[in-house]
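All protein chains of the complex are present and in place, except for one that has been dropped.
Moving on, here comes chain A:
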Amino acid sequence: MIEDPRLVQVQRKTRLRLLFSGVTLLFYFSFSLNWMNLGSFLREPIGDSVINGSIVMFVLLILGFIAAEMIFMLISRREKY
């Protein structure tokens, strides 16, 4: 049985979608570490400032998610379909 080449391409794209979603989901739920003992290091101030890892993580997550979207869009543009 010869599989539709479009289907193969679309299935590959589906895996890409799920990969990006899985990684993003992992980072998203990692934010709950801030409220766990496991993530106590995040609550420590950085250097001499009062800015701690929790605040930095919040900002980095937002910027990181936007960066992930940009990468996803760039990969999508290069694809045939």
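What we mean here is this: a contact is a pair of C-beta atoms (placed from the backbone, for glycine too) under 8 Å apart; a residue touches a chain by one contact, two chains touch by 3 or more; residues count from 1.
The rule is simple: contacts and distances are computed from a predicted model.
Per its UniProt entry, the chain excluded from the display bears the name "Acetate permease", taken from "ABC transporter ATP-binding protein", "Acyl-CoA dehydrogenase family protein", "Acetate permease" or "CU044_5270 family protein". If you put the missing chain back, the residues of chain A touching it would be 4, 6-7, 9-11, 13-14, 17-18, 20-21, 24-25, 28-29, 31-32, 34-36, 43, 49-52, 54-55, 58-59, 61-63, 65-66, 68-70, 72-73, 76, 81.
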